[in-house]
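One protein chain omitted, others in place.
This part shows chain A:
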Amino acid sequence: MTHDPMAEIRASFFVECEELLESLQDALSVMADHLEGDGSQDTETINVVFRAVHSIKGGAGAFGLTVLVAFAHRFETVMDELRCGRLVVDHEAMKLFFQAADMLADHVRLARDDASGSPPGSETLLIAVEALMGERAPELEEEEVAFAPMGLSFDLALPDLGDAADLAEADGRCWTVRLRPLDALYASGNETFHLLRALCELGSASITCDLSALPDLDALMPETSCLGWTVQLTGGIEESDIRAVFDFVEDVAEITIAEAQEVAAELGLAAPEPKPEAASAPAISPPCLSLVPDLIVPPLASAATASSALPIQPIALPSERPTDPAPDRLAAPAVAAAAAAPAEAAAATVRVDLDRIDRLVNLVGELVINQAMLAQSVTEAGLPANSAVMNGLEAFMMLTRDIQDSVMMIRAQPVKPLFQRMARIVREASAAVGKEVRLRSEGEGTEVDKTVIERLADPLTHMIRNAVDHGLETPDRRREAGKPEEGVVTLSAQHRSGRVVIEVADDGAGIDRPRVREIAIRKGLVAPDAVLTDAEIDNLLFLPGFSTANQISALSGRGVGMDVVKQAIGALGGRIAITSERGQGTRFSISLPLTLAVLDGMVVRVAGETLVIPLSSIVETATLSAHDIRSLGPETSVIHIRGGFVPLYDLGTELAYRGPKASYEGGIVLLTAQEDGSRAALVVDEILEQRQVVIKGLQHSYGNIPGVAAATILGDGQIALILDPGDLVENATGRTRSADTILALAG
């Protein structure tokens, strides 16, 4: 096997890009909210936007992705104007920024796929974005010089920009760089040593190590970063050169870069009376260059630096400190501050190959099966319930469950990136049909299995487009209806009783039921005289080939309709429901399992076969008495339960294991409920147990089997089918009685 470290680094760059694009979208959304609010923009948000674009540029430069670098550079230039307050954000600008961010994402994608050229419209968009700067553009080019050769891109992006005059001017500059690595720096495979060495390579350097936060050996957590460094750099060094050293560790270290005379002035103030405020960074750099969050330097550290850093010594040993009572008194809060710092930092993360996680998930699945087998053998051995083995087994079961939950949690991811993609779909779709649409998203932090998220993208895209195209009225119509011209599409996610529910709602006109009915009749989907409830009419939308749009628009209405969405959701073990109110809007709810790996099921026996029914769909179980059962039609029955009538289905008959029983009196039924509120009673012969089962997909081998979701391996090694009650009921015959005629025909 070939192992290409460059490919790995490149891959991780693109993963980082995804994160940066996400934070870019986030920050732009915050900016848009501010614009809606009082119109003021806070600099930190703008910095986030700038930093995201800048980091993508820097990384792209390192890999020679010139097209991406060029785009990011021009985008960044505009963002820089914004950052310096020379550009005012208005609605139009915001829209362009969003489009530019989308375009940047496209550029990243092209670069990742090694495709050449630019995405369509890239240049046009850039020109539009740059037009926001107005006549400032030429003047800007010069200012930008200090900034352009940044990151690792300086030899690729704009090689001709570093001009001699600048270098000469820079020659005498002296920089003070403060570096305090966070735990995540080491955890992400970076190393302070290399950073320091890279700094030393820039020019002449003297390095001071700040030991003030180093705890006692006993208290030292070996993987917690406690040291800080101050590096004095002299020579023809540009700030951008220094920043380039920290390009990939900006987020995992506290870094301040300041020109030395400013530091001297600052320390002059700070030294006599060291205060935390005086030691922090705001005064250091001009506002335009404050790339990093303000550094929190413990008071003692600043005092130490003040006493040792000027004049510069290669190795500064603050030997007078132990005898000086004042710093000693300060030592405790200093250490406390340093200890608190890592907690404030972003939670450390590790990137793991998805394959490895999947392997772990599979192994845990095997463990669960194995544990079930073990439990079975122990039971069969007939040991007393309170024996040590039984107790141990109980603990083992709980542990297995915990492990399983934890492993599943690794796979779970917030739906936020998915929602962000949908935000883009809304922007594009609304532009295509000329409607003003705002996407409101709720519950972005809701975590769902990664596979579910990935496979949800297509159906969700389709639903969002539908909502924009068909759901919402045109601005004129909205005005007539007394609604604001801007339509709202709400995308929400939440956990509800062990499942995740994702809803797409619009505040449009709602479903035009008479028209839906008319179309369905015209297309021969329902009989002209059929009596349909509102819910039944709504569900006609899910029929294959159904499309209500009179005209085929560029966006939707090609006949690839909601049936495809329904199928995709069904393949995920989910269900889709629709509610609509005339004039108020339409809401699609998708209910999905949290994971595709395990489920809590009820193990039942029907006609000698063992089956598993997902617990999430079972409302209750009941034993039938004769007067509960009522006949309906020649072959079907309903049961009377909790003041209502519920159709009765015999699982044995539906799955063709056997014909209907002569009598269901004393039979056991499972009452199931679907997302749309419909209920069904399933007859089983015996309830065996309630347990967690590992899902083994059948689709690869057998395709989609109606009524069957998957299979599982039980403790005794037996394979059991996991049923999908919703699907089953939909395709069910409902035969619970043998009509006499049929019996007669059968002889």
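For this structure, a couple of remarks:
As a working rule, a residue touches a chain if its C-beta (ideal position, glycine included) is under 8 Å from a C-beta of that chain, and two chains touch if they have at least 3 such contacts; residues count from 1.
In this text, contacts and distances are computed from a predicted model.
Between the listed names "Response regulator", "STAS domain-containing protein", "Sporulation stage V, protein AE" or "ABC transporter permease", the UniProt record for the complex's undisplayed chain reads "STAS domain-containing protein". Considering the full assembly, A:200 is the residue among A:11, A:200 or A:390 that touches the omitted chain. In the complete complex, the residue from A:4, A:113, A:216 or A:380 that touches the missing chain is A:216. Annotation: of A:186, A:546 or A:645, A:186 touches the absent chain (contact as defined above).
Interface residues of chain A with the unshown chain, by the touch rule above, are 181, 186-187, 189, 191-193, 196-197, 200, 206-209, 211-212, 214-218, 220, 222-223, 225-227, 229, 231, 300, 314-319, 321-322, 327-328, 331, 334-335.
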